[in-house]
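What follows is a single structure, written as structure tokens, with notes after it.
With one protein chain held back, the other chains of the complex are shown just where they sit.
To keep things simple, chains are lettered A and B as they appear, and every chain counts its residues starting from 1.
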Amino acid sequence: MIEIIEHGAVRELRLARPPANALSPDLMAALTAALARAVAEAARVAALVLSGAPGIFSAGLDVPYLLTLDRAGIRAMWRNLYALMRALAASPLPVVAAITGHSPAGGAVLALFCDARVMADGDFRIGLNEVRVGLPLPPVILAAMRRLVGPRHAERMSVTGALVSAAEAARIGLVDEVVPPDRVVERAVAIATEMAGLPRTAMAETRRLARADLVALFDGVGAVGEGGDVGDGADGSDGGDEIESVLDSWFSVEAQTTMRALVERLARKRG
Amino acid sequence: MIEIIEHGAVRELRLARPPANALSPDLMAALTAALARAVAEAARVAALVLSGAPGIFSAGLDVPYLLTLDRAGIRAMWRNLYALMRALAASPLPVVAAITGHSPAGGAVLALFCDARVMADGDFRIGLNEVRVGLPLPPVILAAMRRLVGPRHAERMSVTGALVSAAEAARIGLVDEVVPPDRVVERAVAIATEMAGLPRTAMAETRRLARADLVALFDGVGAVGEGGDVGDGADGSDGGDEIESVLDSWFSVEAQTTMRALVERLARKRG
Partner (left out) sequence: MIEIIEHGAVRELRLARPPANALSPDLMAALTAALARAVAEAARVAALVLSGAPGIFSAGLDVPYLLTLDRAGIRAMWRNLYALMRALAASPLPVVAAITGHSPAGGAVLALFCDARVMADGDFRIGLNEVRVGLPLPPVILAAMRRLVGPRHAERMSVTGALVSAAEAARIGLVDEVVPPDRVVERAVAIATEMAGLPRTAMAETRRLARADLVALFDGVGAVGEGGDVGDGADGSDGGDEIESVLDSWFSVEAQTTMRALVERLARKRG
């Protein structure tokens, strides 16, 4: 589900779960593990690029599959997502997001925790549209969004669940650069290569300081599985209050009704 | 002093105190009460628009009238303004500001605490020009300004008391959209209508989280009258230290001299 492509000292982790790189618990765990492996090979790997498929970076959570899971399964899924977000935030290696296409909800979330974001120009949308599927935006995600775009845009974008073009995303700071679709990975690799060539300790120490607030967002969350260890979901007590609250929202009547209606619309559209 | 216009699930509260919608203690209390009534009718009202008159949203505090009041009267006035700001910040219903024209000082202040700001294009100015009339900017207002435009613009705009055009206000983030004057209310109603149509709980919960820092600005202020109850101003002890400090500034020689000179200039201009 993750393709590895080496570009000199830069390793590209390409999401490869067709058709839409929807985030299943397994894909999230695989990505967290791939990050950990790259860190363990820091002698050879100096920076990372996180990319998707042409036209689609990631469609976000795999809602049709997730609607088949019970509370323990959904708890394990959110633990995986929190572990992945924290692994990106705290990564000792820089990670540049190559947003190769659409990037709604969970797709945008992954990009928030990277070092830089390059997005494909064209008819692609990005944003935190969780509210539109009936889910309140989890606190760590809202806080990471605020960090990138400031409180005003974060409030408006998250409350209305807006999806915006790459150009608008660049205007508000949700992405850093917009380039033609066939240049996205190349440009992200160039940024990562430049970071890999800087004086190593000075860069790492400055980066640690500049991102300390991003890592600290997870302080209050509780044990979500260090290093991708996601637990068995059988015991709610170690999932963190924030995750339990997110779970309550997931199983609310509004969220369940809205997500089921969405899945039915998608199914009718396809068939 | 407040006209009520219903637009489906959106209620417009139109400031109607000619000629300039100057904020008298009564107008502020009336607006706070109108907000409370809308919240009480949440079954019928899902979002609000706060609008002014063509060419003038609000001229800010009614300085000529206020100069006739003693310390108790001015204390009651500031309590009303703090109660109104807090009611806007903490409103369970979204409030979109339709800035129909000039919006100096108190006019801009009301907009800071709304969910979104649409301003009329044309020769209209907005800003926090308190310093130019001799008043230090109260802490909660500076903090709300920082939240919208960031520390750099908030410092420069508030220290210099600058009034800027709608275009400049949009550039720095003080307003969100600029439209022709005859489209301002229509556009604000459209934004409010869109918010009213979102999944209710998810929107409300995300909005509560995104605005929690705005509401928290009032934690240190003390009792300023819950729900528009403004007290009698006879006892300084329950007005909050911040309001007492604002009162001291109001009655400083510099503020009194500057405000009286301003009022005389305005009177000569008119007569």
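Operating definition for what follows: a contact is a pair of C-beta atoms (placed from the backbone, for glycine too) under 8 Å apart; a residue touches a chain by one contact, two chains touch by 3 or more.
Computed from a predicted model, the values in this text were never measured in an experiment.
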| item | value |
| --- | --- |
| Listed residues B:Pro94, B:Gly134 or B:Pro199, member touching the removed chain | B:Gly134 |
| Selected from B:Leu142, B:Leu163, B:Leu198 or B:Leu214 as touching the chain missing from the view | B:Leu142 |
| Full-complex contact with the absent chain, from A:Glu41, A:Glu205, A:Asp248 or A:Glu264 | A:Glu205 |
| Residue among B:Pro54, B:Pro151 or B:Pro180 that touches the chain left out of view | B:Pro151 |
| Touch criterion as defined above, residue of A:Leu50, A:Leu66 or A:Ala116 at the omitted chain | A:Ala116 |
| Positions on chain B contacted by the hidden chain, ascending | 130-137, 139, 142, 150-152, 154-156, 158-161, 249, 252, 254-255, 258 |
| For chain A, the residues touching the chain missing from this view | 94, 115-116, 147-150, 173, 176, 194-195, 198-203, 205-207, 209-211, 213 |
